[in-house]
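Missing here: one protein chain of the complex. Every other protein chain is in place.
Note that the chains are named A and B in the order they appear, and that numbering of residues resets to 1 at the start of each chain.
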Amino acid sequence: MGDFISTTPASRREMLETLGLGSLEELYRDIPAQLILKDGANLPEGKSEFEVFRQMESIAAKNTIYRSVFRGAGAYRRYIPAIVNTVISKETFLTAYTPYQAEISQGILQSIFEYQTMICLLTGMDVSNASLYDGANAAAEAVAMCRGKKREKALVSACASPDVIETVRTYCWASGIELELIPEKDGVTEHSSLEAMISPEVCCVYLQQPNYYGLIEDCQAFAETAHLHGAKFIMGVDPIAAAVLKTPGECGADIAVGEGQSLGLPTAFGGPYLGFIASTEAMKRALPGRIVGETIDSEGNRAFVLTLQAREQHIRREKAGSNVCSNQALCAMAAAVYMAAMGPDGLKRAAELSLSKAHYLADKLGALGFELKYKGEFFQEFVTVCPPGVDETALLKFLEASGILGGLPVSGGLLWCTTEMNTKGEIDELVERVSEFLKKGGAAQ
Amino acid sequence: MNIPADLKYTKTHEWAQFTGEGKAKVGITDFAQDSLGSLVFVNLPEPGDEVACGESFGDVESVKAVSELVCPFSGTVEAINEELLDAPEKINEEPYDAWLIEVSDIGDSEELMNAEEYADFCDEENA
Partner (left out) sequence: MKLLFEKSVEGCALSILPELDVPEYRLSEGALRLKAPKLPQLSETDIDRHYSELERRAFGVNNGFYPLGSCTMKYNPRVNEAIAALPGFTQVHPLQPSDTVSGCLEVLKLAGGELCEITGMDAMTFQPAAGAHGELTGVMLIKKYHEARGDFSRDKIIVPDSAHGTNPATAAMCGMKVINVPSGADGCVDLGRLRAVLGPDTAGLMLTNPNTVGIFDRNILEITNLVHEAGGLNYYDGANLNAIMGVVRPGDMGFDCVHLNLHKTFSTPHGGGGPGAGAVGCKGFLAPYLPNGYGEDRPESIGRVKAFYGNFLVVVRALAYLLMLGREGVTLAAQMAVLNANYMKKRLAECYAVSHEGICMHEFVVTLEREAKERHVTAMDVAKALLDKGIHPPTMYFPLIVHEALMIEPTETESKETLDLACEAFLEVYRDCMAAETPSQHPLTTVIRRPDEVRAARESKLIYKF
């Protein structure tokens, strides 16, 4: 059994004696006896480190790890520069608490300040918080920021990721905000619907760029309509696409949010990831969670502290805008190291590689009869419609046998994704396999 | 401690200065700003908002605390001191110049203390 207890049995006896107690059980003498478990919790016996490592290794081996991944839909396999894991594995970063004691937490605080700055550079916004749980959670918190006395309705694009829509829906149900979806047309959010739906009760409009189907939305038009009616405009962005696409700041967004997993974090069956949220200066006091600010110490030296804390739950309690009291600090650090390592050119290249490869794959699949479902401009993801008679599930199974994770089945097609990880060779191989499958008749074998 | 003789005071440490028929400015007292410490932000209502007697109309923030601002009468917010939004330290520096809101159409009112009564009240709080 491994228990990580540092006190020897002899010291334990000594400590109990100091307290005038005869046994460890006596420590619980104030607890009603009928509540005490006789033999502890019903758990298996403990094991050594070696045994547990082996057991967990064999559990991990039960998962399939694909050689090539052509699936995204909210989680992206990207290249993570080696320096990223070197930095976030540093013991002190790993084991430190939230930086309450600024004098011994400058390292963590400065890294968050740098992260906040980079998120603002990427999104073109004025201020960022220290991060949130993930992109879906950031979207839900952003909607809550916009609620006003007489504005209690949120309009969310039907083309946002389903997980984002569902998370926002849950938060809105709980807090009593009404949610309506702005319908999709041709794979993008229908602007004319927004014009019909918007009213003085609407607090915000949420649009995702690129959207769930990979298409590029005309965000500016939505921002203008929202603002014309006194509503806020929230833009969900992919951080890699943000390196090349018009920024939320340039589109006129009041709040930018997004899933930061692409910035140096593995897909890891869904987490931990990183939610980023940035806003205009005017909305900074409504931001949820931790924020780091620069100041000076008593000798005039630069110093960083957690600031604007009077917004938060530990001071404002039930009047706080959010209950968030932590951030994904280590994930935010990974993102900052990633962005520093990539630099402006590297980040742009990741975006351009993903973009061009997606179009290369779309062309090749198109030549095999997999037509694009939507005609609009796309970034790194796109939906194809299978040629008549082709069984999607069978195709995906067929690809799996070659170690390839194919596109994700979405209503009426497959949602494909490429990143810089998919070399031309890999893409050609995928296309060859698909072609092979078609030759075999394209149906379940 | 500074307690001007020409103002009226509340038990929650606001001052009121009647500026005309059914009109008054409201701020927080020297005692209040001193016990709150350095103020870093003030949340004020918008002109045109209704305020109710004995209810919160905003709050002031120090680094580690938030304190509600209580209006001693009901009425309509005629004006707010916008200067404070960018310079909350003025409340610490000149609490009786740094009015927070001006209320018009005053209806119900709490019983207010005069300077002498308020000075006694503060002494009791300190004891």
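Convention: a contact is a pair of C-beta atoms (placed from the backbone, for glycine too) under 8 Å apart; a residue touches a chain by one contact, two chains touch by 3 or more.
Being a predicted model, the structure only gives us computed values, none of them experimental.
Of the listed positions A:I108, A:V205, A:I234 or A:L414, the one in contact with the omitted chain in the full complex is A:I108. Among A:A223, A:L308 or A:L414, only A:L308 touches the chain left out of the display.
Residues of subunit B that touch the chain left out of the display are 38, 40-41, 61-64, 88-89.
We take it that only the chains that are shown with their structure count from here on.
Subunit A contributes residues 285, 309-310, 315-316, 319 to its touches with subunit B in the complex. Residues 40-41, 61-66 of subunit B are the ones that touch subunit A when the two sit in their complex.
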